[in-house]
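Complex shown without one protein chain; remaining protein chains in place.
After this line comes subunit A, so read on.
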Amino acid sequence: MTSFRKRTVQKPIRGTRTSPHTAQVITSSGNPSLDVILGGGLPIGSICLIEEDRFMTHAKVLAKYFLAEGVLSKQEIFLGSLDDLPAEMLRRLPKPLTDEEVELEQRQEQLASEQPADKNGLRIAFRYGDLPLVNSEQAGHKIGHHFNLMEHMDSMMLYYAQTTVWDDSYKEHDIVVQEDNISNSSNSLDQTATIVADASPAAVDATPPPAAAGENASTVAVDVEIEADAESTAVISSSNNNNNNNDNNTASTTPGTTIAMPATQPPPPPPPPAAAVAPPTAVAPPPPAPSAMEPHFFYNPRYGRLLNDVQQLLRDESFVPGTNTQQKNLCRVCLTSLGSPLWYDDHFAGDLLKFLTILRASVRSCTAVCFITMPMHLIAKYDTSLVPKIRQLVDYSIELESFAGSERETHPAFKEYSGLLHLHKMSALNTLAVHMPETTDLAFKLRRKKFVIEKLHLPPELQETSEKSAAADIMATPNCGSIVSGNSNVSMDF
């Protein structure tokens, strides 16, 4: 008997790689500089929390990066939000750059950084002439893709993306049916929620009327009778599982929902031509029976509905770890503005913690990564003790402190940056030691085309003495990890 064993190498999941540092399977967050801070990317099964800035601009940009990376890597995407229109957000994903464009951009940036010194007539001392330029941008070896924030992603890419959106459609009792003029429609995400009844391609659009208007689609209002028990109804979520779910295009109405279709049904439209950029009608899998679905665990039924949809998606066999199927894939779950005032009720804190605990359990046990944005400054005002409890339930907690609207916006010390980035939590998942970036003093800037995270540098010399003292006032004392600890009077522990 020989000791020879054939080595079976498992095929990696699309858009993932094994980290050489932690030996964990990681995937890109979509933003190269954020990946560097996270130690290469997000580990599979982790939850990344972005604590939103006051105007919610920068957190959304990072969420778009996360989603765009999923689209490009052909991964499954779940996007849930109460505050935003998920379909609209998907439509505005940034455009990916080709390798040539990335190279060209980097070259231009290098040139731009060299030019001002020559213009000012400043020269570098000869002893420093041979040293490489200091690049404070947090970007390492290439993982993931690069995107251009100025342009939107091609609709063809979105057409083939496997997306599921959740916007709690059941908040609307009157659902508008949109006769889908597939041949004229130019965007696969025009329909946010679709129900096909008796194989007729009538679509139910759950988005507010303004969003559904236009696009050569005639809308017909249909009365939907929803049972009094709102909890027993299921969420209609749109799905663009075009690639492999063509046979799923069957009727799926919720148990408590009756759709009165007009007597004169329009004939089914002809199949779209190959060149047409329009989605075949796709439906989310039918929800489970009401009795089995929600055992009244949450006071706010929205959490239950969202969790059911996420868990239903994650139960797909392509996300089960260890299986050797060909369709092995990664699911990107993105929840934006979770815990915003739209989620508030009397049991807000308890429900949110329960939701995050169960979500964490679900994400951990399958090949998925979760990206959540939360208005933590509002949550802190609601209940201060809730903030550390939430941070404990996620693996990465990153706060974006924007300068917009504050006195730092016009301050010369911070004129290069849009805000500060605080790393509140980096947890060791499936390993012992946590990855720590080179520095925790980080700042971000939203350039025209990209979102960049850099080491925080103060300018070499501020012009006026008063400005200098003002900068000293604003900046924390230069203790180690001054960003983490706000208390400057404490003596060092070591």
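Please note the rule applied: a residue touches a chain if its C-beta (ideal position, glycine included) is under 8 Å from a C-beta of that chain, and two chains touch if they have at least 3 such contacts; residues count from 1.
Convention: contacts and distances are computed from a predicted model.
Q: Tell me the UniProt protein name of the chain this structure doesn't show, selecting from "CCZ1 homolog, vacuolar protein trafficking and biogenesis associated", "Cytoplasmic tRNA 2-thiolation protein 2", "26S proteasome complex subunit SEM1" or "Elongator complex protein 6".
A: So the chain that does not appear here would be "Elongator complex protein 6", according to UniProt.
Q: Considering the complete complex, identify which of A:Lys354, A:His411 or A:Lys455 is in touch with the unshown chain.
A: The single option touching the absent chain is A:Lys354.
Q: Which residue, A:Leu393, A:Leu421, A:Leu442 or A:Leu456, contacts the hidden chain when the whole complex is considered?
A: In the full complex, the listed residue that touches the missing chain is A:Leu393.
Q: Which listed residue (A:Thr57, A:Asn148, A:Ser406 or A:Ser427) would be found touching the missing chain in the intact complex?
A: Touches the omitted chain: A:Ser427.
Q: Take the complete complex as the reference. Which residues in subunit A touch the chain that isn't displayed?
A: Considering the whole complex, subunit A reaches the absent chain at 22, 292-295, 297, 304, 307-308, 311, 350, 353-354, 356-358, 360-362, 364-366, 385, 388-389, 391-393, 424-425, 427-434, 436, 440, 479-482, 484-485, 487, 490-494.
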